[in-house]
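Just one protein chain is left out here, and the rest sit where they should.
Now for chain A:
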Amino acid sequence: MIKLQQVNKWFKSGEDRLHVLNDINLQIDAGDYLSIMGPSGSGKSTLLNMLGLLDVFDSGEYWLNDVATHQLSEEQRADVRGQQIGFIFQNFQLINRLTAAENVALPLMLANMDKAERQHTVSGVLSQVGLADRMHHLPGQLSGGQLQRVAIARAIVQQPALILADEPTGNLDQHAGHDIITLLESLNQQGQTIVMVTHDQDMGARAKRHIRMVDGVLSEE
């Protein structure tokens, strides 16, 4: 489903060029569940941004469902992001003035889905993450674990091909973090492809495949 071929990315830092992604080759099949672990600054987030079409690499190829994404325009990349990729962030990235339901509805709104269908879909997804009774709460009224569930609901609402999670439990306590990993696992069991960056050994170990990043070089255990 996903194929990265000899992807390289350099960042300029002052005079130097930092080789953040060093000849990355990676294949991900539908239904996979990958964890990416490694020291801080090793390029994990950068790799995830490439997979999510949030940033461009300097050389290499990225095939997503047989589409050569490295040849797409910025607008086409936005469309692919909206339709095929769900994002989960460490700091949730919810819009504070919108209710849980409205936050989850955002991708559908951007995709021009009409309101009735949207409401139906959103309430279904929020039930799926166990927040049926919190639909109309504002982010300020929810706990960290609940916020991340809202974010997960938003990530899966378009039924994306791929979910990318960058340290999804980084801002959560042990218990809430555990619940989130369990939720991701159950999504994967229903066939959802997931790539997750994490610091936590135990949580990373629960994934099906284990990737290590060190200084921009990728290896798989």
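To be clear about the criterion, a residue touches a chain if its C-beta (ideal position, glycine included) is under 8 Å from a C-beta of that chain, and two chains touch if they have at least 3 such contacts; residues count from 1.
Just so it is clear, contacts and distances are computed from a predicted model.
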| item | value |
| --- | --- |
| Chain not displayed: protein name in its UniProt record ("Benzoyl-CoA reductase subunit C", "ABC transporter permease", "FtsW/RodA/SpoVE family cell cycle protein" or "Chemotaxis protein CheA") | "ABC transporter permease" |
| Contact with the hidden chain (one of A:Gly52, A:Gly145, A:Pro168 or A:Gly204) | A:Gly52 |
| Listed residues A:Asp79, A:Glu185 or A:Asp200, member touching the removed chain | A:Asp79 |
| Residue, one of A:Leu18, A:Leu72 or A:Leu98, that touches the chain absent here | A:Leu98 |
| Among A:Gln90, A:Gln128, A:Gln148 or A:Thr169, residue touching the chain not depicted | A:Gln90 |
| Where the missing chain touches chain A, by residue | 45, 49, 52, 54-55, 74-75, 78-79, 81-83, 87, 89-91, 93, 95-98, 102, 106-107, 109-112, 114-115, 154, 166 |
